[in-house]
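Data first, discussion second: the structure below is written as structure tokens.
Note that one protein chain of the assembly has been removed; the remaining protein chains are unaltered in position.
Up next is chain A:
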Amino acid sequence: MSVQIRSLTRHAPKASRKLLNDVSLTIEDGAFVALVGPSGAGKTTLLRTIAGLDGPYEGSVLVDGQVLAGRPMRERRIGFVFQNYALFRHMTVARNISFGLDVLPRGARPDRGTIAARVAELLELIQLPTLGGAYPDQLSGGQRQRVALARALATKPGLLLLDEPFGALDPIVRRQIRRWLRGLHDQLGLTTVLVTHDHEEALEVADRLVVMQDGRIVQDAAAETLDAAPATPFVMEFLGEALAFAGRVTHGRFLPDDPNVLSFPVGAGDGPATALLRPHEVRLVAAGGTAHATPLAGGQGGLRRLAVALGAREVEILVLPERLGAAGTEGLGLDIGRARLFRDGVPLAGALVAPAGHALPRVTGVG
């Protein structure tokens, strides 16, 4: 099922603060989209609005081209999984899963045998075939999560909405369920919208990330594009550790303010600019300056963490151990040629080098 959202605005109850501010978003049939952003960005509000929970809003929300407001829930074919699972504690797992079928009007309700078979099928699908008779309180967090999912899937929805479904799980279970969920999405041909504040989770499971901040969509793009061409410094920083270098563009070159950071050519007009890049994208240049590097404890992915003193401040970068051996720790310069350049919070035209095969991001909601 597809979802079209047009200039959706929602106000906080009894306040002028906008929970959602002119949000437009299109989710194609069969897409797996993650809504990411810090707490309070409006992700859950957007998800709940798509589901038809909560009060009035301005703008339009169309599911498969139709307005949902006013139509009975059971015709909407939306499955929703809450952050706290919201399982019915007084019902067994099997009764929880069959709830959506049990409440159908008599004419539309499948007979007991069919419902039992559907429950057994779903229990198999969530890999808990023996737990149909258990109560939610007897299950672990990961098991409850899967039961909540099975309950949402029992009525065969076309659109699955998940509100931080992995929040309370430990990292290993989290990773397993994430992969399993992605497999399920592909297997059942669902359209899935996932809310999360964990960008790594979103990157792993979703086709497309919608980054939100203060009730607006900051960027809506595939994972690779987001990293190569972030729409704002916020997106860059939200998606992982980032180093910022202030400077100026003069005669087609970016000149950093920090000493010992090498300038590099850019195709942008003169003026102030900020260069942002990941710590592992910085390269050490032997005899490129007078900076001193101090190896730090720890590292990641086989890279060593280094502190490099640049005049008044110190930056932490990640380098290959061989590279550190070759460059030494004295008389260094930093090559930041892979940085993304921003001026006044927007990318500098001409500075972007999008990887081949990836379209530039559609930027929405940035003034």
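Going forward, a residue touches a chain if its C-beta (ideal position, glycine included) is under 8 Å from a C-beta of that chain, and two chains touch if they have at least 3 such contacts; residues count from 1.
Just so it is clear, contacts and distances are computed from a predicted model.
From the set "4Fe-4S ferredoxin", "Monovalent cation/H+ antiporter subunit D family protein", "Na(+)-translocating NADH-quinone reductase subunit B" or "Sulfate transport system permease protein CysT", the protein name that UniProt assigns to the chain left out of the figure is "Sulfate transport system permease protein CysT". For the chain missing from the display, the contacting residue among A:7, A:66, A:114 or A:138 is A:138, taking the whole complex into account. The hidden chain makes contact, of the residues A:9, A:24, A:92 or A:263, with A:92. Among A:10, A:151 or A:304, the one in contact with the hidden chain is A:151. The chain not shown here touches chain A at positions 51, 53, 72-74, 78-80, 82-84, 86, 88-92, 99-100, 102-104, 135-138, 151-152, 155.
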